[in-house]
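What you see is the complex with one protein chain gone and the rest in place.
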Amino acid sequence: MTLAASQNRTGLPEQAPVEDRAWALKNALDAKGLIPAGFNEDWKKTFEEDYTPRRGAELVARAWTDPVFRDLLLSDGTAAVAQYGYLGAQGEYIRALEDTPTVKNVIVCSLCSCTAWPILGLPPSWYKGFEYRARVVREPRKVLAEMNTELPADVEIRVYDTTAETRYMVLPMRPAGTEGWTAEELARIVTKDCLIGVALPSADVVVEHPNT
Amino acid sequence: MTLAASQNRTGLPEQAPVEDRAWALKNALDAKGLIPAGFNEDWKKTFEEDYTPRRGAELVARAWTDPVFRDLLLSDGTAAVAQYGYLGAQGEYIRALEDTPTVKNVIVCSLCSCTAWPILGLPPSWYKGFEYRARVVREPRKVLAEMNTELPADVEIRVYDTTAETRYMVLPMRPAGTEGWTAEELARIVTKDCLIGVALPSADVVVEHPNT
Amino acid sequence: MDGVHDLAGKQGFGRVPHTANGPIGDTFKYDWEHLGYSLLFLGVTNGYFTLDEVRHAVERIEPRHYLTTPYYERYVIGAATLMVEKGVLTHDELEAMTGGPFPLALPATSAGRPARENRETFEVGDKVRVTDDHFAGHVRYPAFCRGKVGTVQHRTTQTWPFPDSAGHGRADGGSEPTYHVEFDAAELFGDDTDAGSVVVDLFEGYLERVA
Partner (left out) sequence: MDGVHDLAGKQGFGRVPHTANGPIGDTFKYDWEHLGYSLLFLGVTNGYFTLDEVRHAVERIEPRHYLTTPYYERYVIGAATLMVEKGVLTHDELEAMTGGPFPLALPATSAGRPARENRETFEVGDKVRVTDDHFAGHVRYPAFCRGKVGTVQHRTTQTWPFPDSAGHGRADGGSEPTYHVEFDAAELFGDDTDAGSVVVDLFEGYLERVA
């Protein structure tokens, strides 16, 4: 008996392994001289090194500690982000969503995977996954609870579906236990998931990896 | 390089081959003494031998040659089919759909695969397929044309979606060139596809296989 | 439930793999295929579950699993799921007998619902609207007609158990006639259709009168 995740499936086309296809596409374009030197490598570096949620965390920490900046971030997110030089591909028009004691904002892109890349980093697999895209618009409370983010019943959940060119970031509430912290200290508790809206910042949860 | 229709797929569970699973289900029930002798075999025989479109063809041919029966078939399909003893599982409440020079009826079950088994036979694979289920409700003219059934522009297409317990059969128009034919001769040109509504009977198309 | 099984009107699928009156072969292509049907009838005959529950079980197969699984295999999975859920077999027994993994449909997320109160009886020619209904359990209307207005063509002379109850093994659904409701295709799909009309067979509990 053979075992495979994929046997006996219908309706799926035969195809070469994805790595062969992906590189073949690049090599076929290269063979025609259509790819400027370093083009793919530069994007890869941008994605891996420049676009990180550490930028969004920096914005949040600033907003938590600077009321004038907070007002700007909420009234004209694009201008606020531009001050940092953090606008870029898939992050050219920014709106920050203000959590309050009664409203929790959550971001999704149900049609594909749009995300504010330059300030949140590229979206993680689960955010691009069908479970999240299908379910979070309709049952966000249940989805968040399954992810261990339980919200009080009197907090209304507002889901932002990123269906055009606006890119969102959540401005969460500053958690208890962070009184007197510097902006640098505060930024270390604002994770990628906090910026998407599926986690709440906590004085006890400190970022370990640049992509979170 | 390996090639497979199914490699590199995500979201699909690992599973044993379907024949192992199907027989295991039967054998596990059998081991508990829950299956009466011959139960599955009797159903198999019913599906393969009793439920055929030859029955529907017989009804159509009768309606083409007997105006009183035609009226009954159209006003009380269940009673008309009962006269032949052709009611049965998934064919207990029958409505016949009358094609006219300006209306072509087409049957689908968009949610699963409901069909008037006893008089049309079990539905063919294409009828149960996602292409037909998805498309025929919205673009029946294009779907039929792709199947080589071109309808004049002044013929309106009425699609019946079999979403409850009524089971439909199409009563097509008797084609030219069949004047003077006996009911037995007429029945031989009424195919399963004519009864579903995706083909038009023709004096030149004679059924070769009991399942068509 | 708004599941992927509800395919009508979905765009992006290719050609139907069939030519009118082309060959379709035998009723069953493989020796095991009849089990998809005969074992679900066993469950119904033995009183383990209803045919509506089978439909719901098949709809509960994980969406990707559903869409890549051949037809009769989906009914094997549906019957197996119910045999396990009803306690006729355990999943362990089933996998031991199989000698390998036997993934089932996902659990129901709804307990079903009783018959709708305050239903009305309609006559041929009446204008009716499909209720603007959203329900995580089993229903038997396609989403394309939700909230849409059509005309009653036929009321059945028989009645059947309300699927939203029967599909969850409940006995409080009563029994209803269904109506063959004709919708102008433009009511359903605007000008993005070449159909004239679509007729849907709808339980009374899904309909409300249009003044």
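Every chain is named by a letter (A, B and C) in the order it is written, and numbering of its residues begins at 1.
Everything that follows uses one rule, which is that a contact is a pair of C-beta atoms (placed from the backbone, for glycine too) under 8 Å apart; a residue touches a chain by one contact, two chains touch by 3 or more.
Source: prediction; values computed, not measured.
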TODO: From the listed residues C:T27, C:T50 or C:T68, report the one that touches the chain absent from this view.
DONE: C:T68
Open item on the list: Considering the complete complex, identify which of A:Q83, A:T100, A:S125 or A:T182 is in touch with the unshown chain.
Closed with: A:S125
Task: Touching residues on subunit B - with respect to the absent chain - done: 1, 3, 8-12, 130
Task: On subunit C, residues whose C-beta touches the chain left out of the figure - done: 1-5, 9-14, 59-64, 66-68, 106, 109, 132-136, 147, 189-193
- [ ] Kindly note down the residues of subunit A that lie in touch with the hidden chain.
- [x] 9-29, 31-32, 34-35, 39-40, 43-44, 47-48, 78, 89, 92-93, 95, 103, 108, 110-113, 121-122, 124-126, 128-144, 146-149, 156-166, 191-193, 198-199, 205, 209, 211-212
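FYI, only the chains that are shown with their structure count from here on.
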Open item on the list: So with touch defined the way it is at the top, what topology do the chains form here? Options are line, ring, star, complete, other.
Closed with: complete
Task: Farthest chain (mean CA position) relative to subunit C - done: A
Open item on the list: Suppose each chain is reduced to the average of its Cα coordinates; what separation in Å results between subunit A and subunit B?
Closed with: 49
Task: Between subunit B and subunit C, centroid-to-centroid distance (C-alpha), Å - done: 17
Open item on the list: Touching at least two other chains at once: which residues of subunit A meet that condition?
Closed with: 1, 3, 8-9, 11-12, 130
TODO: Would you mind listing the residues of subunit C that make contact with two or more other chains?
DONE: 64, 67-68, 70, 73, 99-101
